[in-house]
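Can you read through this structure? Questions will come right after.
Heads up, one of the protein chains got dropped from this complex, but the rest are sitting where they should.
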């Protein structure tokens, strides 16, 4: 959009960009717009009543959610607690599993090319699968409950965490590790003494970040039967009990914001 | 060599010690609360997995190619949803981004409000938004577009505002000094500095939204998620295998090109 305005404003002056670039940008711009319009048409095909209807409809529905029924807060808390607990367990286990994986997928530590590429590829594939899809599969395997939820979160966060941390490891100053090798230290000692102090602050910060992600993700896991607060949200919506659902949504909202605030504070203190 | 004792360690203030002890205690308490509180039904889960493992995994690994047409169409719809949603968000986040940038809104208070709105939006998980929009506009893909759009505004608005706050004001001042008017300053002073980064963030968000939109169908908001729901309910694991493969391929390809385009832009 802005791109376009930018260009037309320049027409008045002798152009500072080559004509070819301008033509390219124009073409790309129209393709993007075209694709957008097409997407809009496609996605609205099945919509009954058209757009205007939707807006008034939306407003009416929104009204149904208010006021939230705050009396159910007591009942909302236990599944919310479960949700947080799932996220904490998953983050903890993922953090432990990440350590070897991150080392294996860091080029400066893992000198074996096949090993490095295998780990990288597995992690890359893991990262393409959305958390909820993992949850669906684990529910298929383990049945409904918190265990499939935790497993889905572990696998999901493993891909992200290992990538972030392996990138940190690759950016590390290798000189002290060489000095330790030269003085007869073994690989584990080199990692513990030369690597760990260099990556620890970043590591902690990333773990907190993944905890945030996991809390957000675990909130909706219940929708597919993988435990936590999503389950009762799904139920309440199913019963058209919108004020109750709104309370649940508010609780989620507050918890997510609180966790984000706390982990931001810790991160600031770390760096 | 005479063994000498080390000099005393630099003193750590008592407050710091208390603070550290407190943090350790809190962490321990959180873990106790977590592991005491969580109830995992191991027996049932283990019984299930021993029964299902041999069935589900092999099926997942041998995709049902007869569904290719349906899966492709569904995946395409997912891409449409993500694209339309990201595009809308990329535009709608502009005013919010400028509002939340302190050097633009000119007041700490207004910028604070802008930032607060953006982080409030970000606190809603995408799927919750999708649920709300499904209730509002019905079970269809457009609900997904809206959910993606709103969900992305939070992050894009925040990133935009950070870009705007990092604008080199010297260039702007220099232009003011030459007597350029506000519109001219906008086009020649601000936009060249921020457009590449805005675009890059929007494309990056598209990567995230492709993943997000592939699960929207689980709550009725269109895309491949609808098929995931059916496949899971009917335990059609061969079909699920194909869906999984489709997601992996599409996401990988889009990530790849997105990364290349972003590298070119910035």
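Details
By letter and in written order, the chains are A and B; residue numbering begins at 1 in each of them.
Criterion: contacts are C-beta pairs under 8 Å (C-beta built on N, C-alpha and C of every residue); 3 or more make two chains touch, one makes a residue touch a chain.
What we mean here is this: contacts and distances are computed from a predicted model.
The protein name that UniProt records for the chain not on display, among "Nitrate reductase gamma subunit", "succinate dehydrogenase", "Phosphonate ABC transporter ATP-binding protein" or "Glycosyl transferase family 2", is "Phosphonate ABC transporter ATP-binding protein". Taking the full assembly into account, the omitted chain touches A, B.
Set against the missing chain, the residues A:19, A:111 or A:175 yield one that touches it, A:175.
Looking at subunit A, the residues touching the absent chain are 173, 175-176, 178-186, 188-189, 192-194, 197-198, 200-201. In the full complex, subunit B contacts the hidden chain through residues 1-7, 9-10.
Methods note: only the chains that are shown with their structure count from here on.
By the touch criterion given at the top, residues 1-3, 5-6, 9, 32, 35-36, 38-40, 42-48, 54, 57-58, 61-62, 65, 81-82, 84-86, 88-89, 92, 124-125, 128-133, 136-137, 139-143, 145-148, 150, 216-217, 219-220, 223-224, 233, 237, 242, 249, 252-253, 256-257, 260 of subunit A touch subunit B in their complex. Within the complex, the subunit B residues that touch subunit A are 30-31, 33-35, 37-42, 44-45, 48-49, 52-53, 56-57, 60, 77, 80-81, 83-84, 87, 91, 94, 119-120, 123-125, 127-128, 131-133, 135-138, 140-142, 144-145, 187-188, 191-192, 195, 198-199, 211-212, 214-215, 218-219, 222, 225, 228-229, 232, 235, 237, 240, 244, 247-248, 251-252, 255.
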